[in-house]
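Only a single protein chain was left out; the remaining protein chains are all shown in position.
Chain nomenclature is as follows: A and B, assigned in order of appearance, with residue numbering initiated at 1 for each chain independently.
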Amino acid sequence: MTRTTWRASFSYMLRHPWQLALSLIGISIGVAVIIAVDLANSSARKAFLLSMDAVTGEATHQVIGGPRGVDESVYVNLRTEAGFEAIAPVVEGSVRVDGVDFELLGVDLFAEREIRSFTQQPSSSESSSDSLFRDFLLQPGSATMSEGTAAGLRLNVGDTFVVESAGRNFTGRLVAVFADAESEALDRLMTVDIATAQKWLGQVGWLSRIDVRIEDGDDATMDALNAALPDGVRVFDAEGRTNTTADLSAAFMTNLTAMSLLALLVGLFLIYNSVSFSVLQRRRLIGVLRALGITRRQVLGLVLGEALVLGTLAAMLGVALGIVLGEELLSLVSRSINDLYFRVTATSVIVDASSVIKGLTAGIGASLVAAAVPAIEATGYQPRLTMTRSTLESGTRSLLPFVALGGLVVMLLAGVVLLGSGRSLVAGLAAVFMLILGFALCIPLAVRYVSLAFAPVAGRIGRSAARLAVAGVSASLSRTGVAIVALAVAVSATIGVSVMVDSFRSSVSSWLDQTLQADIYTGVRRGAFDPELLRDITSLEEVEAYSTSRRAAIEGSDGETQILVIDMAPDAYAGTELTDADPAEVWPAWESEDAILVSEPYAYQQRKQAGDTVPLRTDVGERDFTVLATYRSYDASGSAVLMSRATYDRHYRDDGIDSIGLYLVDGSDPDAMIERIQQISEVRQELMLNSNAKIRQLSLEIFDRTFVITDVLYWLAIGVALIGILSSMLALQLENGREQGLLRALGMTPAQVGGMITAQTGFIGVLSGFASIPLGVVMAYVLIEVINRRAFGWEIDMVVAPGILLSAILFAFFSALAAGIYPAWRAGRTQPALAMREE
Amino acid sequence: MTVHDNTLVHLRGLSRRFTEGEREHVVLDGVDLDIERGESVAICGRSGSGKSTLLNLVGGIDAPDAGEVIVDGISLTTLSEHERTLFRRRHIGFVYQAFNLIPTLSVSDNIRLVLELNNVKGRLATIRINTLLDAVGLDGRADSYPDVLSGGEQQRVAIARALSHEPPVLIADEPTGNLDDATAERIIELLSDIVREHGTTLVMATHSTRVAATCDRVINLHNGKIDAEHVVPGDVDSDS
Partner (left out) sequence: MLRRHGLFLLLLFLHPGLVAADDAAASSRSELAGLLGAGESGEFARAVDPRTFSFPADHGPHEAFRNEWWYFTGNLDSEDGRRFGFELTIFRFSLSPDPVAADTEWRTNQVYIAHFAVTDADGDAFYAAEKSARGALGLAGAQADPFRVWIDDWEILGVDDDTWRIVAGHEDFAVDLELTALKPPVLNGDAGLSQKSDEPGNASYYYTMPRWRTDGAIRIGKDVHAVSGASWLDREWSTSALADDQQGWDWFALQFADNTELMFYGLRKTDGTQDPLSSGTWINADGSSEKLTREQVTAEVTKLWESPRGGVYPAGWRISIEDKSLFVEVTPVIADQELSTIVRYWEGAVDVSGTRDGEPIEGRGYVELTGYAEDSSADD
């Protein structure tokens, strides 16, 4: 290939800057979304792992106890009796400073040397040579944190601050700061002496865990450790624990990645569109080049070469854009992870090579794949033959049935994958993509038939110009088809996700209606009720009855089991819907036997049903609990088991109560009651105090917040699709310049020509909107029945609100119209003299 | 300057320049021309002699840099682009070398489009289309699409379309340029017959003297000026 050939090729691109720019933008956004999601995911995960790494330190294992933790005497025994040296006690919990949640790490500095280094190495302390050890030991409330964290709180060494924990306020004092390491591993982490941590967290006498360092393969030490531990306390692999926690969010992240791929898929159509257009535009040039002796292979190379250059440029742009976008997504991702899974404080993305490579590969790969079809087509151009457009279109047309047939096959395959892939989330998502692809392949044929059928109708309604507009859509299928597909896919994704979210929300909402039986709910943020306060509140005369609840987590070798411990008021039983058993039989057994109920997500994920048993570690050793029934729950912690207070008390030394539901005597005013409790609790313990209605509202707010990121992602996909329409319409307009010139010469005004183009884009929008409905509804069904189930285990009743479908069509219509404004304006400005120009 | 009663196209001092970068091309340089109602005029000249530009100016597609264009008593130079569009719609029919049918519309719809622009609708339009197609010898092809028609057939449709709204002026730009001789001859015949029949004024650019010879008058353009003008004395076969 000669330089001149390339010059011919690139000067073409440069003379069509908008086409170049739109292709670049389209691919860039696709790549950017992929990179952004990947970065946000990996940064959130990395931030979590890094902070776990820092907090875990050199510990290889962790000794974990029951719901309250490990009795501190276990630690003393390990040191003084069993002679373990490489162990360190940890009291851990969450506190609030200045409205922000902090991880509180309570340590014994003397034991830290074996496990963690950062806790003992402040980069600065007060100017006097008072030592960290002195402050920690002597001054309750002495705390250290990273420089960045301190700066975030506007704290200097020596300053005091208010720490809110379990509804009470304490005074902290910053005695030293750590240098921010290369990572933000220590962000929002506050280290204090173990005594301070016990006091603040209300855990006097208890440790959250004991960190242990045991050399690899030192079975003797491991055996000795196991032997030294009492019932109800066990050794866990530290890395395993961290990974199990990190994996909680894996399904969530997989779903985000899938959504980011959607943007690229839509982008792929766009690339295909612009490359094939540029090839068509140059069929004469290519014909001449072929006549001059350039081989088919060289033509292929030329087109793919262009795609490569374009793809590379766009991918690089996308990487830059993706990093910026990633910062925005990160805060959404970490907020959702915080709401749903575990504490993570990732404040800036960690750009790693693998994310960048992924994005570049996706962008360049997509460009080449999308360019392959038109490139192959270009090699078929005969030397000097000038084809007319209509021949090309009829070529396209004759292919349509085969393409559609292929689409049907792909959709069938998607069904096979769905049925045959068991519980695999990735396979489920792959099937969704196959479904989209298969459906997309069927769209052009459908569009052709629809527009053929509509052309006479349009002619009757809007005369020849309208007929012209409609017929143009079908006639230029090679261009418009792809634009329609892109918009339809993007809009169907919004339908699918909206229907899913909408169904989910309505299920949650009716669940809330049923679950929230009490009049008032009150609880302590991360902590337990002051028993006296609890007594005072529940003995108020307006209180007819009350339920108590406690959340506990028991770790087993394959992860944590969330236990919801409830002491039910008589009216509370009705609030728990059993899906597979008779309440009259279940409840008495649940109260008295070693039995539990399992939530739907738990039942799905752990494959448990009524009659099975669940082994749980208790303070008196491991016990099997019989599953009595499955209950419906959309609790944020999702996978949980429900245990009666009586059963819990028989197995665990923990009398804590997190929250209570108050049933008031008929005729009492909940708001007045809330005020009253507020007065009682004031200065004793700060309570979260909400009426039935308020807690319902708060729950739905959190629900909505979780889906913000979903919204953002599909808006980005729609953005790409709209760029596709803009690009297609501009391409058509350029290509049909002569025709539009002719219409102008024949006496059509610019407004008429523009109106025709607008009608055409509007028609494209409506077609896309209609095409998106079946795909969207099927997608919603798959999302609800397959993806959601596999990812989270929720059972959701599908509700298709007509409003969503209608608004999808309207949305597609208006957004296409919007994308058509500029092309229409340009078309109106076509010079009639163009019609005279010989091709 | 007076305009003769029977003069349909009246051009005075017509100049048109195009600039390309630094350079300026004078395409038309002070052209004076009167064409009478019902007259057919061939504009001859080499490529680049300004034929198409002259046609564009007469058809209201383009506006001159200097001079006056009066068609059917309307001074085009005083019209806005929008008014010129409406003028074209009513007064001008176009026939192009490349036929320029709209590929996405059927034969009849290609004609209907122009009729509709002139507010001829419904049955009236259908009758008119059938009459026209009959006149150009394409009855029965009304529902065909341009891509299945031969070049000659396409040009027939174009002629029918150009005359559908009975414009006083028909502008034809190398109407036989893309056709073989035999077909060209039949198209020219059709054109002159139909123009004569309708009393339409024909302004046709061509470089075929044979085609030019079918016109009442032949005008030679050279370097933007009218070189020689003569009335065709009869049916002289002088194709070179």
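Definition applied: a residue touches a chain if its C-beta (ideal position, glycine included) is under 8 Å from a C-beta of that chain, and two chains touch if they have at least 3 such contacts.
All values derive from a computational prediction rather than experimental measurement.
Participant: List the neighbours, among the chains on screen, of the chain that has been left out.
Facilitator: Looking at the complete complex, the unshown chain comes into contact with A.
Participant: Among A:59, A:105 or A:132, choose the residue that contacts the chain missing from this document, as touch is defined above.
Facilitator: Answer from the full complex: A:132 touches the omitted chain.
Participant: Touch as defined at the start, partner being the missing chain; which of A:199, A:550, A:632 or A:645 qualifies?
Facilitator: Touching the chain that is not displayed is residue A:199.
Participant: In the complete assembly, which of A:81, A:216 or A:558 touches the absent chain?
Facilitator: With A:81, A:216 or A:558 as choices, the missing chain is touched by A:81.
Participant: Pick out the residues on subunit A that sit against the missing chain.
Facilitator: Answer for subunit A: residues 72, 76, 79-83, 85, 108, 110-111, 120-121, 128-134, 137-138, 140, 193-195, 198-199, 204-205 touch the chain left out.
Quick note on the criterion: only the chains that are shown with their structure count from here on.
Participant: Averaging only over C-alpha atoms, locate the centres of subunit A and subunit B and give their separation in whole Å.
Facilitator: So the centre of subunit A lies 65 Å away from the centre of subunit B.
Participant: Sort out for me which residues of subunit B touch subunit A in the complex.
Facilitator: Residues in contact with subunit A: 52, 55-56, 59, 61-62, 82, 85-86, 88-90, 92, 94, 96-98, 100, 102-105, 109, 112-114, 116-118, 121, 145-147, 161, 173.
Participant: Hey, which residues of subunit A end up touching subunit B in the complex?
Facilitator: Going through subunit A, the ones touching subunit B are 388-391, 393-394, 459, 463-465, 467-468, 471-472, 474-476, 738-739, 742-750, 831-833, 835-836, 838-839.
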